[in-house]
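In this view, the complex is presented without one of its protein chains, the others remaining in place.
Per-chain residue numbering starts at 1, and chain names A, B, C and D are given in the order in which the chains are listed.
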Amino acid sequence: EDTVKVGVLHSLSGTMAISETSLRDILLFTFDEINAAGGVMGKKIEPVVVDGASDWPLFAEKAEQLLAQDKTAVTFGCWTSVSRKSVLPVYEKYNGLLFYPVQYEGEEMSPNIFYTAEAVNQQAIPAVDFLLEDGYKKFYLIGTDYVYPQTTNLVLFEYLLSKGIPVENIGGGLRKDADGEVISAGNYTPFGHSDFQQIVADIKKFSASGDACVINTINGDANVPFFKEFAASGLTSEDCPVVSFSLSEDEFRSLPAKDLVGHLGCWTYFMSNESEANKKFIADFQAWLQKTEVPGIVKENRVTCSPMVLSYNGVYLWKAAVEKAKSFEPEKVMAALKSGVSFDGPGGTVTSQSNHHLTKNVYIGETLENGQFSVIKSFDNVVGEPFLKGTFMKK
Amino acid sequence: MAVLYRDTDLTLSAEGVSKSFDGFKAINDLNFYLGDGELRTVIGPNGAGKSTFMDLITGRTTPDVGSLTFHQPDGHDVDLCKLREYQINRLGIARKFQTPSVYTQHTVRDNILLSLNRDRGVLRALFYSETQQDRDEIDEVLEIIRLGDRRDELAGSLSHGQKQWLEIGMLLAQKPRVLLVDEPAAGMSDEETERTGELLLSLEGKHSVVVVEHDMEFVRQIARKVTVLHQGHVLKEGSFDEVAGDPTVKEVYLGRQKHTDAA
Amino acid sequence: MTFFLLAAFVIIFPILSQMGMISSFQVGVWGKYLCYAVLAMSLNILWGYTGLLCLGQCLFFALGGYAFGMYLMLMIGEDPVYKTALPDFMDFQGYKELPWHWKPFYNPFFAVFAVVAVPGVVAFIFGALAFRSRIKGVYFSILTQALTYAATLLFFRNEFTFGGNNGFTDFKFIFGADIREESTTLALFVASGILLLVVYWGLAWLLKTKFGKVQRAIRDSENRVRFSGYSSTHYKVFIFVLSAIIAGLAGALYVPQAGIINPEEMKPSKGLDIVVWVAVGGRGTKFGPVIGAILISLLKSWSTRAFPEYWLIILGLVFVFVVLFMPDGIVGLFEKAKAYLRARKGGESDSGSSNIPVEAK
Amino acid sequence: MMTEPQLTLEGVQVSYDESLILRGVDISAPKNSVVSLLGRNGVGKTTALKSIMGIVPLTAGEITFEGNSLTGKNTEKRSRSGIGYVPQGRDIFPNLSVWENLKVSISVHGQAARDRLDEVYELFPVLAEMKERKGGVLSGGQQQQLAIGRALLTNPSLLILDEPTEGIQPSIIDQIEDAILHLKKTSEMTILLVEQYLDFAKSVSDHFYIMERGSVVERGEIALLSDELVAQYLSV
């Protein structure tokens, strides 16, 4: 048998499809690219694509199907943390291997999952460092009401305090428990929230005295009404820049770019990266898009972005680890990963760490009118650290 | 000549009742007393408030002012305005509606079964099992309404007149103290109307009955005391002949009385 | 008859699995489907037989699931990330001790009690309010949808102490058994099967009682029922609570098999899914909901793997097809076929099969 | 009466679900006459009327109106071609006001209908009094009057009345009777009447048909409606 089955587990329908379909696309591209170059240890990759349909129990079921029925050697998939959490027990039960490519709140390290994702210290912390350096003194926290934004903002809250920012300069509201300990920082909206009038009015007040910025962990398409409202209220990035963690080039395709010019993003890859590797990567991907026949893949105006590249890197890291371990056995592959394998990806070199995360470069970028980022600062070889909560507390 | 008014105890009395809808007085200072075992006929022009009055008694609507009292045999008086429909029904006041209303998705037999005068609480319904007596009662009713041969058909597939009969059967099955019968003869042939009349007459004495009808022949057949409602108020009360001879009643209601005269 | 078919299935399936003819994965999947079937039945007694279209049935399912999930979370012990007795998400959200309302859930009996009580009480309060004020028809439906929507938002909140968006996952033990063992999977399947049979039988019994008749009478003409001396409110509250409890039980058994419970499970769209199961299978039929839930889930499971890009279209067209050509669902089609065979001697039986209104022809 | 029939039913069959309700009904109503259709409860009178309106589909037979077959014409076309219908059970539009109920007819049938309005108000003064009230809250008899008025406004050449006197007070029944006789005299209208109120039927009709279990069993001029026939087919 000269093929190896590989699972692709993303939502192609439902609310998360807006983000996840692009990851399916890039994965299929990567497989084709690897197969064209001779496959993995001589075996061609045979993708098994399933639709998790933004339905978390279905994710678990599909994961089990991939492992138990299709006997895939590895799975690339999941976007939301909850989907990852729902499949985690399945991978542990079958001792499988999952590559998770999207920035997340951390606080997790399953023996069966490899996180190519940005940890909080590879995205939120560098972004705040940059803002502090740039002279911003007031920080408004806003996010979607669930685990990732809440956790990230709590970490940032601690971090900002540790950097000497007074509490009153952290906007969005605080909630404390009975002992007076802060348990939530920031202003939160439900998923799919569409009415940001009040919040933007609040931000306008907050930023009136200058030197203020917004830290945005709103997830998914609620960003569109947020930025539309933000722009409509007359605020610009010079007055009060917004740094977002869930908006990549791919999301910009659906945002009116002119409302976003000058706002900031922080990722471990930008499409505008000048490296040769990246240029080739983009060109190959575009060429692949034109000739692929998978239904529902949009061919025009496609871009690449960090989650896509982290998916791409994941596949190559897996390939490298398989070749290092000389086995498709998930356990051995994971051991090889933990021992540290590297890949020169489009966003620079990434190296796997023993804590199941990656060492990678982090870039701060500024949004351009064409939906691209221009890099304004980079941090090289940042070591991914999933457990951050509490580490900045002085007292 | 039938006895017009037997000096019996009352079962139902309405005093000073008014009810208006968006300013329109459907019932206007109505006083009405129903004796125990009495058969009363109520007539009156379309829109006089006859059905509305029944609505008030059965709890479908509540009066704006006035009192509605049910006099129980044990001497207790119950204020009907405070009760919900099912509570009023459980006191023993049952009604046939002007447009036939039956359980269309149930068989004819089940329509009767559900109307039997048994404990109608939730738990009893769960652990209810049919007794021989129930079966007999059902058969008896089916016999009276002559739907025995259609007992297992869905009530929804009956014709208009058959539904009328079925609803009368449901009324009988409840064995109520007071029967309110709104236009029982509508849609029935003359023969059947007469039979309905006989049926109602046979209830007299055992049950109090209020019948609303426009069919004067029928009214004449069953009439004891007749009440004429007009514009929500009692216009006249008395024997059939007294009422039918009244010029106002003639004017607002009977018209030239061709058919009644002929009979 | 259908009961014995179901019973046979529930018995034979595990035997086949023991013989290695069915994978443990399949057992797990079918175990979930059985729970779905129970859930569908719980809606059917409300909608099919009482005419109360509840769009929030998923709420009761999820509440049962959450109640049992709390127990499962506590049973994880000190194993995963933080190595404390608290569930991980609590460490994660900075709790120092277990909130009071979590404590009794160490006791499995309490958990089972809560599985029944929580959905029951919620249904009772909501039902008593709604039915007393005679909310009915679509008003009732939309209200139940509002209720489940509000609950979803509430459960999404981190501070609601139920894990927010991520909900409960990574269960390890159930009644002392390792949840990942195949034998546990099988046991859960059997438990779901038994629940299904009991509910199926119970509902069949219920329908035959006078209660069942009153129920259907309420569906046809609730006012008439009231004027016949029945308190339709009491009946409706009773059936609503019963249905919620059944849904809760289904949810409780579902959660250990699905391995996750989170607020997504009570989203209004889930409530609609259940309605669709019932409608496709045959509303107001005993077997319809079971077959509808299982077939649709199977179709979804199969098509998301076989046609990941097209499955929504396939499923959507199936619904449209069912409505147009099987007005009484799959079961209705069988009934029609049976009736047709019976009546064939009677010559051309008219187009009655597709209730296409006359004026539209 | 030698005029050609305004309406004929030939061998009309109708069935609900599996059971045959009309088993070949033949009726013919001469122009400008009043024809009564009589029969016990459940024999299929209403069903026959519905089949004329096209509300229930025929399984066999043919209906001809003014010389044209109605087959294939939907209800709406039948109404427009001049058939007015007062159904059993009234079928008032409950949330339209009385005036709007009438206006539905006017809006379809135009000026001719508007001309009739005064006539209708004269016949049923209550409709003028209660113009603004919602149809659904009227009393039973008032609704019946509204239903008749509404049908008259469609300016029909064939008026179908299903138990029009049901629930109506005696004085107004008299007026309806007068109105029917008047219409017969002053217009070309043909009336097909289903009625349980025999005296009424007798006094307005020219012809009668008696139905029994889905078929017509007797027919003739109204004068021929003998007590024997009544006893045989109309009593229990």
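Heads up, the rule we're going with is that contacts are C-beta pairs under 8 Å (C-beta built on N, C-alpha and C of every residue); 3 or more make two chains touch, one makes a residue touch a chain.
Operating definition for what follows: contacts and distances are computed from a predicted model.
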| item | value |
| --- | --- |
| "Branched-chain amino acid ABC transporter permease", "ATP synthase subunit E", "Acyl-CoA dehydrogenase family protein" or "Heme exporter protein B" - which is the UniProt name of the missing chain | "Branched-chain amino acid ABC transporter permease" |
| Selected from C:I12, C:A150 or C:L298 as touching the chain missing from the view | C:A150 |
| Contact residue for the chain not shown (choose from D:I27, D:I63, D:V137 or D:L225) | D:V137 |
| Hidden-chain contact residue, picked from the options A:M41, A:V167 or A:A201 | A:A201 |
| Hidden partner interface residues of subunit A, rising order | 12-15, 17-22, 134, 145, 173, 187-190, 192-195, 197-199, 201, 204-205, 208-210, 221, 224-225, 228-229, 231-234, 238-239, 250-258, 261-262, 295-296, 298, 366, 368-370, 374, 376 |
| Interface residues of subunit D (partner: the chain not displayed) | 53, 55, 74-76, 79-80, 85, 87, 91, 93-96, 100, 103-105, 107-109, 134, 136-137, 150-151, 154 |
| Chain not shown, touching residues in subunit C | 53, 126, 129-130, 132-136, 138-139, 142-143, 145-147, 149-150, 153-154, 156-157, 220-224, 268-269, 272, 275-276, 279-280, 283, 309-310, 312-313, 315-320, 322-324, 327, 354-357, 359-360 |
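Rule of thumb we're sticking to: only the chains that are shown with their structure count from here on.
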| item | value |
| --- | --- |
| Selected pair, greater C-beta contact count between A-C and B-C | A-C |
| Per-chain CA centroid nearest to the all-protein CA mean | C |
| Most remote chain, CA-based centroid, reference being subunit C | D |
| Subunit A-subunit B separation of Cα centroids, rounded to whole Å | 74 |
| Geometric centre distance via CA averages, subunit C-subunit A, whole Å | 35 |
| Contacts with 2+ other chains: residues of subunit B | none |
| Numbers and ranges of subunit D residues touching at least 2 other chains | 17 |
| Complex contact set, residues of subunit D against subunit B | 16-17, 40-43, 46, 88-89, 126, 133, 137-142, 144-145, 163, 166-175, 196-200, 234-236 |
| Subunit A partner contacts - residues on subunit C that touch it in the complex | 23-25, 28-29, 32, 81, 88-89, 92-94, 153, 156-159, 164-167, 169-171, 179-180, 258-260, 262, 264-265, 300-301, 304-305, 308-312 |
| Of all residues in subunit A, those that touch subunit C in their complex | 12-13, 48-53, 55-58, 60-62, 64-65, 68-69, 80-82, 85-86, 88-90, 92-93, 107-109, 145-147, 150-151, 154, 175, 177, 181, 183-184, 190-191, 294-296, 389 |
